[in-house]
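Everything below concerns the one structure shown next.
All protein chains but one are shown at their positions in the complex.
By letter and in written order, the chains are A, B, C and D; residue numbering begins at 1 in each of them.
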Amino acid sequence: MSIDWIKLLFTLLGLFIVLNYGLLQYGLIRRITARIGKRIGMPVYQPYIDLVKNYAMRSQITHGVMFYLGPVFRLVGGVGIFMFMPLIYGSYYWSNYSFAGDVILIMYFMFFGMLGMALGASEGGHPYSFIGISRGLSQFTTVEVPFTLAVIAVAVQHHSFSLTEIVAGQQGGIMHWNIMTNPFAGIAAMLAFLGMMMASPFNVVQAPQEIPIGPPTEYHGTYLGLLQTNRAILYVSESILMVNLFFGGATNWVELIVKSFCVFFWPVFVGLVFPRFRIDQSIPWFLKIPLILSIIGIFMV
Amino acid sequence: MEYLTLQNIGLVTGFMLMLIGLYGALTQKNILRIIVAFTIFDAGLNLVIVALSYIKGRVAPIIDQTTGVTNLSEKFVDPIPQALVLTSIVIGVGVTGVMLTFALRMFKTRHSLDINDFKQTKW
Amino acid sequence: MEDKKTFIDPDLTKRTVIGPNGEDITVDPIQDYFCDALPKKHEPKRAKIFENFFNWARAESIWVLGFGTGCGSIELYPLLTPRFDAYRFGVQMRPTPRQANLMIISGYLSVKTLKRAIRSYEQMQNPKFVMALGSCTINGGMYFDSYNTINRLDKYMPVDVYVAGCMPRPEAILAGFEALKKRIKAGKAEGANLYAENFETYKANQKKIIRDWNMPDYNW
Amino acid sequence: MEKIIQHLQGAFDVKAVKKQRNDLYFVTVGKDQAIPAVTYLRDAEGFSHLVMITVADWMEKGVFELNYIVHNYQLHADISICTNIDREEATMHSAHHLWEQAWTYQRELKEMYGIEFPGSPRVDESFNLEGWDNIPPMRREFDTLKYANETFFPRPGRVSHDPATYMKQKLYPNE
Partner (left out) sequence: MVSPVHIVSIGLITAFLLGLGKKSQQQMLVFVLMIATAAMTMVSGSWLIGLMTGSLKPTDVFTAGFKPPFAINLRMTMDEAVLTTMVNVFGFLTVIYLFDVLKKAGKHLLSIIVVFLIGLNVVVMTRDLFNLFVFLEITSIATAGLVIIIQDSKSISAGFKFLMASSVISGILLIGIIFAYSYVGNLNIDFMTNLSMVKGGAVAVFLVMTAIILESKQFPANGWALDMYESAHPAIGSALSAVSAPAILFVVYKLMPMVPENWHPVIGLLGLITFAFSNFLATRQENIRRMLGYSSVAQGGLMLTVVAMSVYFGQSFWFIILGFLLTNFFAKAGLFWLNGIVNSDDQNKWGILRKRPVLFFLFGVFVVAMAGLPPFPTFFAKWEMIMQLAQGNGWGWIVLILLGSIFEIAFLFKWFGRVFHAVKDQPAEPVIPWFKEFPVMLFGAGILATSYYFIKYQQFDNLFVLIPLLIVAAFVVIDFLPAFIKNILLIAALTFYGYIIYPEIKGNIMQLVFMSVFLVGGILTLIPGFATKGTRAGFYPFAAMTIFGLIMLVNPGDNLTFFMGWEQMALGSYILILRGKKAERPAQQYMLFSAGGAYLMLAAFGMLPHFAGDTFFGNLSGLIPGAGVVFVLFALGFMLKTAAIGLHIWLPGAYSEAEDDATPLVSGVLINAGVLGLFWIVTSFGPQQLFGYDIFQLMGWIGAITAIGGNMLAIYEEDMKRLIAYSSVGAMGYIIFALSMDSKLGLLIALYYMVLHFIYKTMLFMSAAGVIYRTKTRNMYEMGGLIKSMPWSFIVVLIGIITLAGMPPLAGFAGKWMFYNAVVMKGWYLQGTMVFFSGIVAFLYLYKLIASVFLGQLKDNHRRVKEAPFVYLLPQFIFVIAIMVLSIFPQVLLEPLATIIPDRVPGEAILWDGRLAMTSFGYWNAFAVMTTVIVMFATIFLWLTYHSRKAQKVKQFNIVFAAERPFRPETTHVSYNMFAGYKKALGWLMTPLATQFWTGISDWSTAIADKVRSWYTGNGQTYAMHLLLYAFVLYLLISGGKIL
C-alpha cells in the first residue's frame, strides 16, 4: 500500500485547523455563555493559555500504565473520528482517511476513546472516577439508540453508509438536507447530540458540584492537556459529523465552519436554559421522545 | 324356569359368593375378617369353576363301581376343571395359610389387627 | 492531664489479613498505600524565553482550588458574579487539587483544617501558588489567642500573596490576583520549590501542632 | 408550668428553682437525680426534645454546672435541669439512652471539659480537636493565650488595642 503523502499532509493540516477552530470555538462559547449571564467572560484565546499552561506543568504523578494510556486512548479516539471523516465534499485531499470506513466506523470509534478514558481514570482508583464513568456509560447507552436509528434512517434514505455519498445526496439547496427531508430522524439525532456533547442537562457525568469532575478527577498537567486537545478536536468532529449527516455537508471551509458552529451552538443554548438531569431521569428521557421520533423517522424513509 | 338349572344355580351362587367375598375383603377392617372374606371369594371362585364344567346328568369324574370303566367321557362331567379346581383349592389354602402367617406376624409387631394401622409405606 | 497522649489511627495501624491461599499478609498502610517519596525541586526551564512564556501562561490561566476555610470563603463567590467576574483575568475554579494552581486560604485556619489544607496543597502539582486572605492568616487576627487557630500561615506553607482585611472584599482579592500575576510573571512565585527546599522546616512546624499526624510526610 | 415544677418538686429533691421567663425555668437537682428528672420530663410531661446539654465552669466553686435543656412542643416551654458535679472528678451519667443525639453533646463535653460519661458511645473520639493532648481547653485553668504564644508562632509586632480608645485616638486625636 502506497501512502499518499500529500494527502497525509492535508489531513494533518486539517487537524491543525480543526484544533485551532475547536479551541477558539470553545473560548467563544464560554464568552457567549458569560454574556448571557451578564458577565464579560474570559478572553477568547483563554483555552490556548490553559492548554499551554497545562503542558507546562513541571511535576506530574502517575498511577500506572493504564492511567498513562487513558488520555492517549482518548485522543486517538478523537483524532480517529476526525481522520475517518470526510471534511469538504468533492475534495480528494480534504476527505481525510474516509476511505478506510464509513459512518459505522466513526460511530464505533467514539467508543474507543471513551473506553480508554474510562479505564485510565479507573486505574487512578478514585471513587468519583468510577461513579462518573458508570453514569457516563449508562447515559451513553441510551443516547446512542436514537442516534443510531437516525443514522440508519439516513443510510437507508441514501442507500449508503458512506458519508461522502450521504453528503452527495444532500447537495442542491437547503431543501435537500436530511433535516428537511427526514425531519424526525434529524430532530431525534439532534436531541441525541445533546447527550453526546454531555452538556447540561446531560452533564451529570462530570457534575463538578457533586463528584468533582467525574472521570478526569485525577488527571492533570500533560494528561489534562491531551484531554483538552481531544475535546477541541472531538467536539468539532462530532459537529462536522452532524453537519455531514443532516445539514448537507460542506463544499468549502467557510461553509463547514459556519455550519458546524451553528450545530455546536445547539447544545450550548439548551444547556444554558435547562438544569441538570439526574442519571435516572436522563436515561428514560432518551428512550422516550428521541427514540419515538427516530422510529418514526426510520419508517418515513 | 329353564334357567334354574343346577349349573346356573352353581354359577350364580359362585359369583354371589365371590362378590360377597370381595365386598368383605374391601370393607372389613380386621385382618382376620379380610382373610375370611378372601376364603369366601376363593370358595365362590371354585364353585364357578365346578359349575361351568357341569353337564346335566353326569357325575364327578371318579371311577368307581357305579360308573364302570367304559364310555367314561359320556358319563363324567368335564374332568379338567375338576382337576383344576383341586389345584385351585390347594393354592387357595396355601395363600390363606401364608396370609394367616402374615397376620400373626403383623399382630406381633403392632399388637393390632386393624388394617388401617399398617400404612407406614405410602405415597 | 499533662502526660502526652499517643494517637492511634485504627485505619493506619499495621494489620494482618489472610491471603487467598491462607498465608498471612501484613499490611502497613502508611508504607503500602501511600507513596513515600519526598518532593523534588523542579528547576525552571533554562531557556529564559520559554520560562517567561510559560510564566505568562501560568499567570494568565490561574485555576483556583475550591477550598474554603473560615469566613473568607463567602467572599469568593462574588468573584464569579457579573459584578466582579474574575473570569476576565483568566481565573477559573477547579474542584480538584490535581488541576488547580492556586490555593486560596480564605480566612482563619483551625488545626484540623490546616491538616486538610496541607494535604490539598501537597496534592497540587508543581507550579502552585498560595494566596492567603484576611488578618487571621497573617497574624492570627482576632483569633490570635485561640487554642486552636494558627497565627501565621507562612510557617506552614509558602505564601505568595497576602490579602489583608477582615475580611478583604472581592475587589481586594482581585487586586491580590493582579499582584500574584506580577509575581508569577517576574518568576518569583516559586512556592512549590521553596516548599521542597525547606521541606523539613515546614514539616517540623506542621507536625508541631498537628499532633496526630496520620498521613505520609508528603501527600502525593 | 407551675404545676410541672410542683410535680418535679414533689418527685425529686429539688434544690433550687429559678424562673427566667414564663416559659423557661432552671431547676437544680442533685447529681444522681438529674437523669431521672429529665426522663420524667420527657416521658410524663411531654418535654420530648433535648435542646442541648451544656456546662458552665464554676472554677471558684469547684464545680461544673451541667444543664439539660428540654423543650415541650405543646407548651412551647423549656426547662433546664441543672446539676453540679465535682470539677476534679468530673463524671456524669450518660443520657444517650434517652436521646440519640445526646452522645454528641457528651463527646463534646468530654473533649472540651474533660467530663466523663461512662457508657456513652464514641465518647473518647476527638470531636473538634484532632490530636489534642493538653488540658481540655475550655476549662478555665487553661491559659489559651500562653498556649497560642507557645504554639502558633505569633507574628512579632502584633499589638492589641482597646477598640474604643484606639478608634477615638485615631479619629479624634484632638479630643
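Everything below uses one rule, namely that contacts are C-beta pairs under 8 Å (C-beta built on N, C-alpha and C of every residue); 3 or more make two chains touch, one makes a residue touch a chain.
Everything quoted here is computed from the prediction, not taken from an experiment.
Who does the absent chain touch among those shown?
Result for the missing chain's touching partners among shown chains: A, B, C.
Among A:A34, A:V52, A:L137 or A:M180, which one is in touch with the chain left out?
Residue touching the absent chain, from the options given: A:L137.
Which listed residue, A:F109, A:F193, A:Y235 or A:F264, touches the chain dropped from view?
Checking each option in A:F109, A:F193, A:Y235 or A:F264, the one touching the absent chain turns out to be A:F109.
Which of A:Q25, A:Q46, A:S59 or A:Q206 touches the chain that is not shown?
Touching the chain that is not displayed is residue A:S59.
List the residues of chain A that touch the chain left out of this view.
The list for chain A reads 1, 55, 59-66, 68-69, 71-73, 75-76, 79-80, 83-84, 97, 99-105, 108-109, 111-112, 114-115, 118-119, 122-127, 130-131, 133-135, 137-138, 140-141, 144-145, 148-149, 152-153, 155-156, 159-162, 212, 217-218, 221-223, 226, 278-281, 283-284, 287, 295, 298-299.
Considering the whole complex, not just the chains shown, which residues of chain C touch the missing one?
For chain C, the residues touching the absent chain are 11, 15, 17-21, 23, 25, 27, 29, 32-35, 37, 67, 96-98, 116-117, 119-120, 123, 214-215, 219-220.
Just checking the interface: what residues of chain B touch the absent partner chain?
Interface residues of chain B facing the absent chain: 18, 22, 25-27, 31, 34, 38, 41-42, 45, 48-49, 52-53, 80-81, 84, 87-88, 91, 94-95, 98-99, 102-103, 105-106, 109-110, 115-116, 118-123.
Definition applied: only the chains that are shown with their structure count from here on.
At what distance in angstrom does the C-alpha mean of chain D lie from that of chain A?
60
With touch defined as at the top, which chains are paired up in contact here?
Those chain pairs satisfying the definition are A-C, C-D.
State the interface residues of chain C toward chain D in the complex, per the touch definition above.
Going through chain C, the ones touching chain D are 1-2, 4-5, 7, 110-112, 115, 138-140, 144-152, 155, 205, 208-213.
Quick check: in the complex, which residue numbers of chain A touch chain C?
Contacts found on chain A: 30, 34, 37-43, 46, 49-50, 52-53, 56-61, 208-209, 212-213, 217-221, 224.
Considering only the defined contacts, which chain D positions touch chain C in the complex?
It is residues 114, 126, 128-137, 142, 144-145, 147-149, 151-155, 158, 160 of chain D that touch chain C.
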